[in-house]
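A single protein chain has been omitted; all remaining protein chains appear in their positions.
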Amino acid sequence: MRPSRSFASDNNAGVHPGVLKFIAAVNQGHAVGYGDDAYTDRAVRQFKRHFGKDIEVFFVFNGTGANALGLRALTNSYHAIICAQAAHIYVDECGAPEKFTGCKLLPVRTENGKLTVEAVRAAYHGIGDQHHVQPRVISITQASEVGTVYRPEEIRSLAQFAHQHGMFLHADGARIANAAASLKQNLRAATSDLGIDVLSFGATKNGGLGADAVVFFDARLAADFRFYRKQGMQLASKMRFLSAQFAALFEGDLWLRNAQHANRMARLLEGKLRRNPNIKIVYPVEANGVFAQIPASAIAKLQKRYFFYLWDDEQSVVRWMCSWDTSEQDVEQFVNFVNQIVRA
Amino acid sequence: MRPSRSFASDNNAGVHPGVLKFIAAVNQGHAVGYGDDAYTDRAVRQFKRHFGKDIEVFFVFNGTGANALGLRALTNSYHAIICAQAAHIYVDECGAPEKFTGCKLLPVRTENGKLTVEAVRAAYHGIGDQHHVQPRVISITQASEVGTVYRPEEIRSLAQFAHQHGMFLHADGARIANAAASLKQNLRAATSDLGIDVLSFGATKNGGLGADAVVFFDARLAADFRFYRKQGMQLASKMRFLSAQFAALFEGDLWLRNAQHANRMARLLEGKLRRNPNIKIVYPVEANGVFAQIPASAIAKLQKRYFFYLWDDEQSVVRWMCSWDTSEQDVEQFVNFVNQIVRA
Amino acid sequence: MRPSRSFASDNNAGVHPGVLKFIAAVNQGHAVGYGDDAYTDRAVRQFKRHFGKDIEVFFVFNGTGANALGLRALTNSYHAIICAQAAHIYVDECGAPEKFTGCKLLPVRTENGKLTVEAVRAAYHGIGDQHHVQPRVISITQASEVGTVYRPEEIRSLAQFAHQHGMFLHADGARIANAAASLKQNLRAATSDLGIDVLSFGATKNGGLGADAVVFFDARLAADFRFYRKQGMQLASKMRFLSAQFAALFEGDLWLRNAQHANRMARLLEGKLRRNPNIKIVYPVEANGVFAQIPASAIAKLQKRYFFYLWDDEQSVVRWMCSWDTSEQDVEQFVNFVNQIVRA
Partner (left out) sequence: MRPSRSFASDNNAGVHPGVLKFIAAVNQGHAVGYGDDAYTDRAVRQFKRHFGKDIEVFFVFNGTGANALGLRALTNSYHAIICAQAAHIYVDECGAPEKFTGCKLLPVRTENGKLTVEAVRAAYHGIGDQHHVQPRVISITQASEVGTVYRPEEIRSLAQFAHQHGMFLHADGARIANAAASLKQNLRAATSDLGIDVLSFGATKNGGLGADAVVFFDARLAADFRFYRKQGMQLASKMRFLSAQFAALFEGDLWLRNAQHANRMARLLEGKLRRNPNIKIVYPVEANGVFAQIPASAIAKLQKRYFFYLWDDEQSVVRWMCSWDTSEQDVEQFVNFVNQIVRA
């Protein structure tokens, strides 16, 4: 029988009970639609408390929406967005950013999933040449797609390069909570203090039901956003049920506790797996994901019991994610099973 | 003090307890993301039971998403979509259908909010002329934006006209439940049996938390839809929580009971308002909305206690909607207050 | 036998010999591509002499390109463009403006093809409402699609309304030469002096081979235009052959002589047709087109010898255009033939 919790993805986890409680709690009487309600006001105030009072924040349905719309606010259609070759916006959103912004995404090879100023500089060219798309945004993913976390100084130099060259720094923060927890930073220190201009703040993988926020650290960039949100089909009528998710996550720093827990489970998993000499951990485990190279023949056998994704077919690398609800027992059972299949 | 329930919109109502219960019930362990889970399978089976086994159905976040994506599946960018001048897709979606499909929407004047074959015929021209957009879809709203309901034979003739002219019939069914309840039809009789090709089936206004379904009555039209859904930023990762809403609404025909109730409250409201000679009901009350012409001077006074939308500024027409949770007492209190302000 | 010149359209005429001479004259050796050549410099200087030294001007292939790209420079995708219901951009460009800008076009009913402030005001609503597209441009056609010409004060009031409401005034000037000739205004007096912000200046119908210019009266609006032109597929590599057409038309005011001639031929045609009591001229003949209501039975018979377009099928209105090359004899022969078919 399949276990009730897998290591496939942090979005395979359910909703944290504390979040569901808040959803039920705001389900009282009528509330004006589309965000003009008291629950949304409260959630916005909480964002301002964590990110600074001058931000603008908008709630949307999911991470792809947050990314594509946030990028739209920073670009015109002839612009280019520089990102990692493995970036979610480049690989996993079925072209949504291109379709909604009209821009070209310029993929850059990375080590450990993180852009560097050197790599960005090589992609930054053709400036002022009417035949070329014009680089306008550097987009990073924090924590990255391969479970690594940008160091503060790495983000600061990317921000500096961006701003010196008339560009913006965008961050896909589907796992920003995991990154901040990993770095022991508060949310502001982990984002606007480093020079990020626009952030997709993901709630879904952090215990939410389904919600993302687009946070603008310079309110002027948000001037048109409410129209882009509606035209981008991302304006919820019963907004209070998105807002409640953020409120729940901010309550008693649930966002942080969830992230810390998931990170800790990933380190636990890593530690146990490292004892098996036939398993190679291929990226530093800095957030809630473990990327392991295992014998190709083991994959199908493992997947019989545990659903998970192959990350790199050729290299036989698999991705195992921990969630807010992963237990130590889950890890132990999983590693035991792995060790049965991948014998040391 | 403002009353806890208004007549502003059926999306100001909260989530039906039965729906919330289902959401909590599916919150068990992990489930594969993006719709490959058992809860989504169950909801799809329920749709097939109601709409026919050959349909294809996809869940999305909201009505604007359902409309724009459903229309995309039927069109190329040089096509035109014929709709009522007051259609939600024309007036209230901030250009989302145009942006996502590239098409032009051709607005048609209507009486009582309903397209007629005659009006559509007048908008159907320029066929084969490369300078003109090519009409490809007729889009109706059932129940309509002004609370009226197309008769079966009206839809049937629009479908016939569409199909005879190489077009499709699309229905924005944000309130299809209210229409079916009004006509005492089951869902299939109210839609595919009349020749509708693609339906946006709205759960949000019917007691849901936030979910819409795109129903294709000819599966071939759905061949590319999963890609459009993702590129259109409407693919939920924790899909089970959308699916659960539909499951709840189909359970014991909650969708029908909610719709019948809202419709009944609207008729109750209409009946009471009609006794006031200074209030004129301007559209037949056939679903859950009442459109009333009232003295202009009364509007602001009423809005002090009850939030609602002005429908037609010049004509001083207001829109009052009933919901699954509107009570007879709500209606009574509201009418009493209206009568205080608009004295007979 | 068909006559060599018809009254179907001013774009059915060929190239004026003076224009062809300029094209041959610039065909000397190599010239840097994409507009960085001396011939283009010269043409730009001529534009500045006619329109003012602070303009920015860009050459494109055709009128649809000039319109769609000029409108793009003024809008974001959530904006709306208010135009006449018969506007070329609304009816005859197969949705190119919508496709390239993402905007909705709001059609307004007109009398004699001309927008009025009153009509525009009625279409200007939903401001600041995130559900609604936001009006951003008023677009007029000068001379209009039905051969009428806006009076200077009419344009001035539309410009004033636009600017007071945070909008721009765009003019489709496919026949701006005919309008200026009709009003006895120079080009600057006919455009920027009246408050037009962006102009499509058409050469094709005025004796060109195929060229249009987008003229920005506020250079700041043109900041991104060279990128939009390239991304809009409207950047000519051998630009000198577009530039030469403008140079030829400005040489000795050929543009004006061509327009005056075409206008004069239209008045001649009108005068002769008016003598036939079975022909009704339906719009004031103020530029180079004559719109006539004729017996429906005559249309096919006339088209056997003369190709032309039916303007309004139901009303039996036809469109007859004069060109730079229409001769008095052409008019006479045509009217004689018309009188044979439509007997007085």
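Going by the order they are written in, the chains are A, B and C; count residues from 1 in each one.
Note that contacts are C-beta pairs under 8 Å (C-beta built on N, C-alpha and C of every residue); 3 or more make two chains touch, one makes a residue touch a chain.
None of the values given here were measured: they were computed from a predicted structure.
Asks: Among the chains in view, which touch the chain not shown?
Replies: A, B, C
Asks: Taking the entire complex into account, which one of C:61, C:124 or C:311 touches the absent chain?
Replies: Missing-chain contact among the listed residues: C:61.
Asks: Consider the whole complex, including the chain that is not shown, and state which of C:95, C:113, C:173 or C:195 touches that chain.
Replies: C:95
Asks: For the chain left off this view, which of C:235, C:268, C:285 or C:338 is in contact with it?
Replies: Answering carefully, the residue with contact to the hidden chain is C:235.
Asks: Which chain B residues touch the hidden chain?
Replies: Within chain B, the residues touching the omitted chain are 34, 76-78, 102, 130-131, 134, 224, 226-231, 235.
Asks: Spell out the interface residues on chain C facing the chain that's missing from view.
Replies: Interface with the chain not displayed, on the chain C side: 4-6, 8-9, 11-15, 20, 23-24, 26-33, 61-65, 68-69, 93-96, 99-100, 204-205, 209-210, 227, 230-238, 241-242, 307, 323.
Asks: So which bits of chain A touch the chain we can't see?
Replies: Per the touch rule, chain A residues meeting the hidden chain are 77-78, 80, 91-95, 98-99, 102-105, 107, 130-133.
The rule is simple: only the chains that are shown with their structure count from here on.
Asks: With centres defined by CA atoms only, which chain is the most remote from chain C?
Replies: Computed centres place A farthest from chain C.
Asks: Just the number, please: Cα centre separation of chain A and chain C in whole Å.
Replies: 50
Asks: Can you check how far apart chain A and chain B are, centre to centre, with Cα atoms defining each centre and the answer in Å?
Replies: 33
Asks: Show the residues in chain C shared as contacts by 2 or more other chains, in ascending order.
Replies: Touching at least two other chains: 77-78, 102, 130-131.
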